[in-house]
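Could you have a look at this structure, given as structure tokens, before my questions?
The other protein chains are all here in position, but one chain of the complex has been omitted.
Now for chain A:
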Amino acid sequence: MLKQTPKKKFLLLFVLLLILGLLNISLGSVSIPFYDILDILTGNISIKESWLTIILNFRVPKAITAILVGSGLSVAGLLMQTLFRNPLAGPFVLGISSGASFGVALFILGGSLFSGFLLTNSISYWSLPIASSLGAFFVLSAVIVAANKVKNTMSILIIGLMFGSLTAALISILTYFSEASQIQQFLFWSFGSLGNLSWNELFIFSSIYGISILATLTIIKPLNSLLLGENYAKSTGINIKKSRNIILLITSILTGVITAFAGPIAFIGLAVPHIARIIFSTANHKVLIPAVLLLGAIVMLICDTIAQLPASEFTLPINAITSLFGAPIVIWLLIRKKKLFV
């Protein structure tokens, strides 16, 4: 057997993650020598004050955000694909991302409709994340209610798609009646952004993320049993209804909190699980979950490094980069492998 063991692959990916993390932190509009960056990261603070601020308050939080967003969305995508046994499922498909977008749209665009209810021109720090989470949670609750009435998982997938269309339509209507400045504001949010997170926000983000990932580890067994379909899973003693609700809950919390803090980010949730399956050629969630965590973080760091256009003052919208560079990669991988798996 020429196959490398998963352990070796994990080690390689981990080293790659470290290198990309360092690279991501060392590149930006202000050029800072690499050795000084290492100094700052290892606790030496006797360096130029402005550099210290840039590294510790901007670049490091941004890199951490990229890691959390990438790995979190990838896990959410993996869970959806396994639950729906559909290789095209992802957080976007269930309408959760759309729900989060709708929350934000209602908040930013709805201002003029409801005659300035709640907000003036300045949007407070916390309002966006809360609006987004509420939107995600609303769609999720609707999907869970539907999931408990409808037994067929395929129907739930379609219901999720319908919710996505509904919220998209509502956003269009809101946009139509909004002022140009508000539309611009909403548009900027929808580009996605990994920066702008304070350490406090990052703390809240990572706590919710951490709990969700820990919860994911407890459902490895039902996830694996779902690989044979719900009837077989049930016949080996798995409580399908409970497992399904836990999977939906974890997905929506992860997607909700990520969309809140980083905007709607496409492609990652759908694509990374496939990259993981191709690299590790397995369906076992004991391998796939750590694999998508690592790969999601890696892919997101790469996208962010590209987005900040090294040595220039501009930053491209992260959402465009994930799609622009990710979609062709996935297409190429799939054409090479010729088959999509769950």
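The criterion applied here is as follows: a residue touches a chain if its C-beta (ideal position, glycine included) is under 8 Å from a C-beta of that chain, and two chains touch if they have at least 3 such contacts; residues count from 1.
We take it that contacts and distances are computed from a predicted model.
Asks: Can you pick, from "ATP-binding protein of ferrichrome ABC transporter", "Stage IV sporulation protein YqfD", "Aspartate carbamoyltransferase" or "Translesion error-prone DNA polymerase V autoproteolytic subunit", the UniProt name of the chain not shown?
Replies: Going by its UniProt entry, the chain not pictured is "ATP-binding protein of ferrichrome ABC transporter".
Asks: Out of A:N44, A:N57 or A:T236, which touches the unshown chain?
Replies: Touches the omitted chain: A:T236.
Asks: When the complex is taken as a whole, what residues of chain A touch the one chain not shown?
Replies: Within chain A, the residues that touch the unshown chain are 85, 217-218, 220-221, 224-225, 227-229, 231-232, 234-239, 277, 281-284, 286, 339-342.
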